[in-house]
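For this depiction, one protein chain was excluded, whereas all remaining protein chains were kept in their positions.
A and B label the chains in the order they appear, each numbered from 1.
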Amino acid sequence: MNQPVLAEQIHRVASTSSLFRKTLLKFADSPWRWKEIFASTSQMGVGSLPIITLSTAFSGLVVTNEIAWHMDKVLHTVDMMPGFTGQFILRELGIVIPALLLVSKVGASTTAEISTMKVTEQIDALKLLGIDPIKYLVFPRLIASIISTAALTIYSVAITLACAIAVATFRYHFSVAEYLNALRHFVTFADLFYALIKGAVFGTVIPIISCSYGFECKGGAEGVGNATTNAVVASTIAVIFLDFALTLLFTYL
Amino acid sequence: MRELIVKSMNRFFHEFGSICLFVATIVKTVFCTRGNAQAILAQISSVSYRSVSTVAFAGIFVGAILVLQFHRILVQYDGEIFLGGLNTSAVVREVGPLLISFLLAGKIGAFTAAELGTMRVTEQIDAIQCLGTNPIQYLIVPRWIAIIISSVILLVIGLVISIGGSMLVSNILLDINPLQFASSIGQFTDLSTVASGIFKSAVYGTIVASVSCYEGYTASGGARGVGKAVTQAAVYINLYIIIANTLTSNMFEFLQDVLVPFIKGAW
Partner (left out) sequence: MGIRFNCVCKRFGPKIILNDVSFEVSDGEILFILGKSGAGKSVTLKHIVGVLKPDSGSVFVGDTNVSILSDEALTAVRRQCGMVFQHPALLDSLTVYQNVSFGLRTPQYLASLERPLTENEIQKIVIEKLSLVNLGSDVLDKMPSALSYGMQKRVSLARTLAPSPRYLLFDEPTTGLDPITTNAVNDLIFELSRKLNVTSIVVSHDMQCALKTADRILVLDQAKILTIGSVSEIKQSNEKLVKDFLEETLALFLPSSIGGHG
């Protein structure tokens, strides 16, 4: 990596964290625009439901088949499959797949929207009207995204598990009770709590990174395209990195 | 709720059909016109160069996440000796291509959609057409082929780095030395694992190339239109990759378990 690229990345991280700090300050700034927050939540949450449902269902299907295949190959038995898949889904797969989908679904559209406002000078217009763009645009999206991502994480863990159970029942002849028993043996309530925390963290970084790239956008149509692309990449990297950090943290907790 | 499902199904199939038609046009152009190898090579090197550091970075962490997760589960069964094999096999066959191609959806897919979308809304594509050049041949074909090839290259690089990352993390955090890690790899993987990884990379690369070219080429309506094209490209690439992942997940095993004995029997 050459120096200008590195300098630009550092500048990006700095401007994103400064936006995060400024947005956090708005927590104290009442009144919250609840109507906006609810509209945003339903748009992000309900709007993403079809794609999240479809893709997490598929990933539940695949992971069950894959793990069963591996066990059969090495141990010549699939007896341990329920506990194994259950834990893997609850701790990893059911969380990271929806998060990565939300990066493109919610994150990209947020950046596209804000950078379009920026290049068509709507954001300058807001400032001239005495409206704070961070309070008006970023804060409601942040709250909405935290709520909807946390909720969607739990939802997609449930869908992935349901699909995994369905495959285990039909293809590998486990009964539902057997599967749930094995799951109860290994999975604690804390795992669900960790999933919720991961979801909330992803829900925080996605809108902040997206808005930050949107505000930094320059130039016309080309600028909007570049901002959106960079935001998607940065959010994906951030999600993967934070997933690692949180996994590490929870391993030692 | 029912309305939402019907609406999104309709949109999904409409979009999917249009992309198939678009790919048919591209393929027809590839076969009916003289290719420009130089343009394709230039695209490959620019796409790969742009993305390789990001892919490497993500690869390390994907490997690290999986090692931590698998280790935690395997300890409960006293199966730590399988960690290396299970992790390598999972990275190469399944999770590696999936997670890394999510990154390519942004790095290559969104980028291409943005580039072509900008050219469309600033009338550059119309200008090319009016100057008597076929924009599909001039713009789309080199990008399409280059994206497929460089996706395979990048995914393979990403997978290798993921495995390296897994070894590193298991050495530093879990105190498993690399030899121990590598000892069980042979039990889990064979040539079909590698073939499966490369095949999946090619399929995902084709998805990234086709969807991003389509969304960019058909963008309309100024800056807003470019934003919409990029967003749609990212969303649809991810969705199609997950669907393709399901369809191809056990294909190689199916071929090995069913087709090979069948051919042997027939022989």
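Just so we're on the same page, a contact is a pair of C-beta atoms (placed from the backbone, for glycine too) under 8 Å apart; a residue touches a chain by one contact, two chains touch by 3 or more.
Computed from a prediction, not measured in an experiment: that's the story for all the values here.
Asker: Determine which of the presented chains are touched by the chain that is not presented, and list them.
Answerer: The undisplayed chain, in the complete complex, is in contact with B.
Asker: Considering the whole complex, which of B:74, B:128 or B:243 touches the chain not shown?
Answerer: B:128
Asker: For chain B, which residues lie in contact with the unshown chain of the complex?
Answerer: Considering the whole complex, chain B reaches the absent chain at 119, 122-124, 126-134.
As a working rule, only the chains that are shown with their structure count from here on.
Asker: Using mean C-alpha positions as chain centres, tell me how far chain A is from chain B in Å, no decimals.
Answerer: 20
Asker: Can you check the complex and tell me which residues of chain A touch chain B?
Answerer: Going through chain A, the ones touching chain B are 1, 46, 49-51, 54-55, 58-59, 61-63, 65-66, 69-70, 73-74, 80, 83-84, 87-88, 91-92, 96-97, 100-101, 103-105, 108-109, 111-113, 115-116, 119-120, 186, 220-226, 228-229, 232-233, 235-237, 240-241, 243-244, 247-248, 251.
Asker: Which part of chain B faces chain A closely enough to touch in the complex?
Answerer: Listed in rising order, the residues of chain B that touch chain A are 4-5, 8, 53-54, 57-58, 61-62, 64-66, 68-70, 72-73, 76-77, 82, 85-86, 89-90, 93-94, 99, 102-103, 105-107, 110-111, 113-115, 117-118, 121-122, 173, 187-188, 222-231, 234-235, 237-239, 242-243, 245-246, 249-250, 253.
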